[in-house]
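In what follows, a structure is listed as structure tokens, so that the remarks can point back to it.
Subset of chains shown; positions unchanged.
Letters are used for the chains, namely A and B, taken in the order the chains are written, and counting of residues starts over at 1 for each.
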Amino acid sequence: MDAPANEAPYRLIHDVSFGQGVVVAAFVNLYGCEIGAGTRIGPFVEIQKGARVGTRCKVQSHTFICEGVTIGDEVFLGHGVLFVNDKRPRATNAAGELQGDADWELLDTCVESGATIGSGAVILGGIRLGTGAMIGAGALVAKDVPPHATVAGNPARLLHGVPRHDLGSA
Amino acid sequence: MDAPANEAPYRLIHDVSFGQGVVVAAFVNLYGCEIGAGTRIGPFVEIQKGARVGTRCKVQSHTFICEGVTIGDEVFLGHGVLFVNDKRPRATNAAGELQGDADWELLDTCVESGATIGSGAVILGGIRLGTGAMIGAGALVAKDVPPHATVAGNPARLLHGVPRHDLGSA
């Protein structure tokens, strides 16, 4: 579909593929991305080209989803969640010109279905968050998180109570 | 009162109770909340239904105040402060439908008068920040903060110089 299911002012929406029943708040900047059926997008959210968000997700206010990020179904993204897709970003290239697409390597990040990312968490590029994983608010996630694991802190670490056999993939 | 004391473009204000002399910047999404007299609200701020902000507070840009949060008088909220009101949020319930109000427990948070919350701090749900408390920028606050104490870090810890008898309530 070409449009969200609701009306709201102050939205910039260009070249976005919407599933059925997507609700999008005011004050958003969405372009070149895919949003699955039944998902809700809060205010002050930017989603860049190439990003994909699954069905029945909640994307809360002030969150930024960049190119290279793929989000499964039924994922909760809290407020102010930030994704990263570049390991060592710089403003300019060796010639002193603003970097373009050829000047850096895009890192892909995958958030599997049923995961939750707490408010204010930052997810570095090239990370996989397993299905049902729970990322604590304010966490800085610098390595993969196993399915159903809970992590928190800066840098994020597994919390107690996680089965030991899960640690191998962390 | 039904409106802020000033005019500004690009504001969404629905069902908000304003005290006298409240100044509200552009690019805000305020609904169902109470804002006390003389308080100032910056741009890119969302305040949800049920939240209450006292008198003569400063709420700086990019800050998010959720349902369940009560803020006293003369409180300073820096830029990009995030409150949380759910211990383990998920996008959907057991039936795979987007969660509604019946699917999660609202945690109440109280910020007592005269407190300061530094920019980028995240305040978990169910927390009490005592009167005059000082929360460092970037802190992740996961437990109560005694009156007049200063905390910082992720997770936030009391800084040196706090009277030992205050530690009991931390």
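The working rule: a contact is a pair of C-beta atoms (placed from the backbone, for glycine too) under 8 Å apart; a residue touches a chain by one contact, two chains touch by 3 or more.
What you see is a predicted model; the values in this text were computed from it and never measured.
Enquirer: All chains share one sequence here; work out the copy total for the full complex from the 2 shown.
Expert: 3
The rule we apply is simple: only the chains that are shown with their structure count from here on.
Enquirer: So how far apart, in whole Å, are chain A and chain B when each is placed at the average of its C-alpha atoms?
Expert: Their C-alpha centroids are separated by 24 Å.
Enquirer: Could you please specify the touching residues of chain A with respect to chain B in the complex?
Expert: 9-10, 25-27, 38, 40, 42-44, 56-58, 61-62, 74-76, 78-80, 114, 116, 118-120, 134, 136-138, 153-154
Enquirer: Could you pull out which chain B residues touch chain A in their complex?
Expert: 10, 12, 27, 29, 44, 46, 62, 64, 66, 80, 82, 84, 88-92, 96-99, 120, 122, 124, 140, 154-155
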